[in-house]
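Only one protein chain is missing from this complex, and each of the others stays in its spot.
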Amino acid sequence: MRSIAVLHLILVALLLLLPGCRSREQNTHDEETVVVGIPADISTLNPIFVQEVTEGEITELIYPMLVEAMFDTTVGVLRFRPSLAHSWEFRNSDRDIVFHLRPGVLWSDSLPVTARDVCFTYELYGDATIGSIRQSALDGLQRADDGSIDIRRSIEVPDDSTVIFHFRRAYAGQLFDAGLPIVPTHIFGSVPRSGLRTHPSNRKPVGAGPFALESWKPMQELVLVSNPLSRLPGPAVLKRLVLRILPDNLSRLQELKAGRIDLVGGLEPLDVAGIRSSAPSVNIVSISERQYFFVGWNNIDGTAYSASKGASVIPHSLFGSATVRRALTYAINRKEMLATLLGNWGKEATGPISPLFRWARNDTLTPWPYDPAMASKLLAAEGWIDRNGDGIREKGGRPFSFSLILPAGDQFYLDIANLVQRQLREVGVEAHIQPVDGSVFFPTLMEKKYDACVAGFEIPLQIQMDDFWNSDLRRYPFNIVSFRNRRVDGILASAKRTVHEVETGPLWKEFQAILHQEQPCTFLFWSSRLVGVNRRVQGAKIGVLGTLYHAWEWHTGKSTTQ
Amino acid sequence: MAAQIAKRLLVAILLVLGVVTIAFVLVHVLPGDAAAHLLSPSLSPEVLARLRAAYGLDKPFYVQYGLWLWSFVRGDLGFSFSQQRAVVDVLADAVPYTILLACTAIVLELLLGTLLALMAVRRQNGLVDKVVSLGGMVMYTLPTFWIAILLVSVFSYGLGLFPSAQAHSIGADRWGPFPYALDFVSHLILPALAIALPGSAGIARFLRTNLLKAYRQEYVLAAQSLGLSESRIFRSYAFPNAVLPVVTILGLEFGALLSGALVVETVFAWPGMGRLAVTAILARDYPLVLGCATISGIGVVGANLLADIVASIVDPRLHGEV
Partner (left out) sequence: MRSYEINDPARPTRRATATRLLSGSLLVLLIGASYLRADVIAASSISLILSPLSLILNLDLTPPVPFGRLLEYWIAALAWLSATMILLRAMVRRNTHRVQLQKGALSRIYSPAMERAKFIGGGLRAILLFAFVAAAAPFLALWDPGAQGSLQGTRLLPPMSRVSYVEFVPTQKTATDGAIAAKLAEVNNYLLNRSVKFSASQGQEGPIIPSVDGAQRVQRGERLLILGSDHLGRDLWSRIVYGTRISLGIALLAALGAVAAGAAVGLMAGIVGGITERLLMRLLDILFAIPPLFFILAVMAFLGTNILIMTTVLIALGWMTPARMVRTEVASLREKEFILSAKLFGVSTRRIILAHVLPNILPVLLTTFLLLFSNMVLAEATLSFLGLGVQPPTPSWGNVIGEATSYLHIAWWIGVFPGIALSSLIVAAHFAVKRGTEEYEF
């Protein structure tokens, strides 16, 4: 018996001690390799089926696009530069765009990229049976009698190097919609449409961009290599770009600090101080003002609305009044929330129009200050008074009590909700926090089956307010706070009619002023996405267009872990 | 005997089918579906409807079930919406990690448990015995997630001996087979310990009781009076009889672990079946959910079946009572 015990002891000891002396030799960072840490694996490398941001950014490095977007931060507009198309003209009162393709652009299997590829790709984007989520890009093109997109009339291919887009009318996003990534006809042309989603080329792409895929180990890493055949604009400077999948936030942080990863997005504000002190070779870049958070007050009675399937639109008994909503905004300490939850990496928000759009933002507006005394006064003035001494205000027998829904599983929203609940309680308003499963959250909001919510939106790089603030609730279910204002409807209509974005500036300024007064929801803040970049990566243009923007220009200096 | 096994096998298959059906019903009865998380203003309801059609979500419930069952029987587990690849591939990536974690945990449990039990039995009611009993009881009742957190805090953040998350270090696949394996083991140790520690305490106490019981049996007394050596008695009579029920229990636990040890996987970001199942359910990716349910059903039911069969083979008293 004893010998067995001893044997066991030895075995167990070995088992436990052995890994401790694992080989710690790091893979010495190759020159000209950059490692990026991403939180989750992507699902496809076919731009038709792309659904998430990361896979979108990667496909744009691999596939050709007619034009390339850039964001002019001084003015705040999207501009477009030649990519696959070396020049283009507007014709027919700007309804048509004629693109001239750059000659000599080849797919990575050496076949030429032709205008036919562009037309075929858009056919796929618009195909209802395929179900690409980018279908809306074709909304401005010509339609057939039954309402579906008529590709033949919309995209004309006079010869191999010319593509003509025929839009129904001119609008601000034409170039954006024409700039989707293009896939090769010779690979996908012969595949039956229903089998496209499962085609192996979705995971072994043939592209023409500066990067090509070398290998993809699911759940582990993606390796991109420089594509020597690329002329858009040329092969990437880096030899390899490795995208390492690390679902755990803490390990991403540790690897960044240790110098084993060069770039990580989505850092926690609390960790920034730690990075600055223990890894000074890591720069923190913030991508700001693309996402805002708010506490949404359902301006109308949601139960009545959903019960009558949209027929009954009556003001909410609690949140129908703009004064009450303003009072609630006074009661929430947004500045402190920004400081606590985001470490001041962000900016207080006064409305849904991002400060990025300098031409449209209304700088005369300042956020309502945190003033709970004023909140109390306003609420009392509206008739909400605590008569029975239980700490909650009532009016006409109804207590100021409601449920506050938020997407489940996200600690950030939960923290916001907790702070909001606490602060509202101090002014006699009772909120019940109710997390709602992620897949059900937005449908619930769109069906208006809620009282108040904590939510956030990421904004596109061109102002699109129509969906969110138009009074026609049935047609625009994304107006989740059910805001109805005639003047705003007029502004939205005028803005839609104007072709040149910058001309709508005064309209948006007025729009923001109205929203500021009405406070349909309490805008909290614009958050910044924090990206940690090791100093050895040079030429990075991380900004509002993403982390991997212009990754082909990145080059490396010496590896530093000091 | 063989007929008994065949009958049990049939029942087992039906059980697995039952589990899978229940999982199917659950996922379909839940509000929201795989396309719901794509909602955004640029997606008109028509587009969403077409996407649903492309996924086959617009067909009535029983049609979907029938289609899925038909392809399942032919070995095709379907296509995962959230990962855009075949469910079999997704499972093939996660199952090895789960199996390895489960195996390591079970083996550690057995080793540690046996060790503790032996130490305790040697001097019955001595100090060691009391410490093991008491400590074992405490350990056995500690919540798994707390043990996991403590292990990470002490050994990873604190002492820096082991990595705190995931299954591989960066670039480990370029190190060569041996360092790769070592690196994997170093990532495996803490999660396996988090599962094994509470279990081993229970095993230790159980084994200790069984050993004491075994030593009181008549055949041991007979062997002793016949003059057989202590170690011979232990090896051939006491230990095998004592350890058999323990092995049965471990077998059942292995089956349960095959569903994925969710808590440990969450704390350690281990790429196993537990987290896969949760993300699949949250994304309403029903082919993947069903794939996970199949695997875990097979795991639990299979382990039960195997344990029963082994027990009935080894213990002649149970022959014919399967």
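A few notes on this one:
Each chain carries a letter (A and B) given by its place in the written order, and its residues are counted from 1.
Basically, a contact is a pair of C-beta atoms (placed from the backbone, for glycine too) under 8 Å apart; a residue touches a chain by one contact, two chains touch by 3 or more.
Because the structure is a prediction, the values reported are computed rather than measured.
Among B:Ile13, B:Leu30, B:Ala49 or B:Val128, only B:Leu30 touches the chain that is left out of the view.
Of the listed positions A:Ala40, A:Ala69 or A:Ile433, the one in contact with the omitted chain in the full complex is A:Ile433. In the complete assembly, the contact with the undisplayed chain comes from A:Thr340, out of A:Thr162, A:Ser201 or A:Thr340.
In the complete complex, the hidden chain is touched by one of A:Leu229, A:Leu365 or A:Leu414, namely A:Leu414.
Although one chain is not drawn, its touching partners on subunit B can still be listed: residues 15-16, 18-19, 22-23, 26-27, 29-32, 125, 130, 133-134, 137-138, 140-146, 149-150, 152-153, 157, 205-206, 209, 212, 259, 262-263, 266-267, 274, 277-278, 281-282, 289, 293, 296-297, 300-301. Think of the hidden chain as still there; on subunit A it touches residues 249-250, 268, 270, 336, 339-340, 372-373, 376, 380, 385-391, 408-409, 411, 414-415, 418-419, 421-422, 426-427, 433-437, 439-440.
FYI, only the chains that are shown with their structure count from here on.
Averaging C-alpha coordinates per chain places the centre of subunit A 38 Å away from that of subunit B. Residue ranges of subunit A in contact with subunit B, taken from their complex: 1-5, 8-9, 11-12, 15-16, 18-20, 22-23, 25-27, 35, 41, 43-44, 49, 51, 128-131, 133, 135-136, 197-198, 202-203, 217-220, 244, 246-248, 250-251, 254-255, 260-261, 409, 437-440, 442-443, 446, 460, 464, 467-468, 478. Across the complex, subunit B meets subunit A through its residues 30-33, 36-39, 41-44, 47, 50-55, 79, 82-86, 89-90, 93, 108, 111-112, 114-115, 118-119, 122, 161-166, 168-171, 173-175, 179, 182-183, 185-186, 188-189, 230-231, 234, 269, 271, 282-284.
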